[in-house]
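A single protein chain has been removed from this complex, and every other one stays in its place.
Right after this comes chain A.
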Amino acid sequence: MASMSSKRLQKELTKIQGTLPPGITLVSAPDLREWVMDISIIDNPIYPPNETYRMRFSFSPSYPIEAPEVVFVVLAAPERKIPIHPHIYSNGIICLDLLDSQGWSPVHNVESVCISIQSMLAGNTKAERPPGDAEFVRSNRQRPRDINFLYHDPKV
């Protein structure tokens, strides 16, 4: 229902335009369908403190009943890379149960998703891509929500 997602996103927007936790910034929210957020990671040598990562949030009309689609994006200027992580593919797709219909709760919001991803990166100890990354990136034509990820590690 369009009115539901609009109303909720409007409220979220008002809130995050006010304050956001450190390392999380709102880049743009041109409409109530797609937002762009930046995050940076403090205290993890895998991610240099001067590096910032860009995420794109896409909302369906049934947000927040349905999870938003969240991906990392690459940008030349300002430079934005895809952070290395065993659950982040090099095309920016994130394998996180929070974003899957099973793990998603409509109580979550843009801010809480950013915090979860930020802490997932902060706690990471392996500078590697998911197994089968190259093959997945080459062959995947699906949208993230249609992919059936197997969550090997429920803690992430």
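The working rule: contacts are C-beta pairs under 8 Å (C-beta built on N, C-alpha and C of every residue); 3 or more make two chains touch, one makes a residue touch a chain; residues count from 1.
The working rule: contacts and distances are computed from a predicted model.
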For this session: Choose one: "Ras- protein rhn1", "RBR-type E3 ubiquitin transferase", "Cytochrome P450 27C1" or "Probable electron transfer flavoprotein subunit beta". The correct choice is the protein name in UniProt for the chain not shown.
Result: "RBR-type E3 ubiquitin transferase"
Seminar exercise, completed: Cross-chain touch to the chain not pictured, restricted to A:17, A:62 or A:119, is A:62
Seminar exercise, completed: Against the hidden chain, chain A presents residues 1, 4, 7-8, 11, 62, 64-66, 101, 105-108
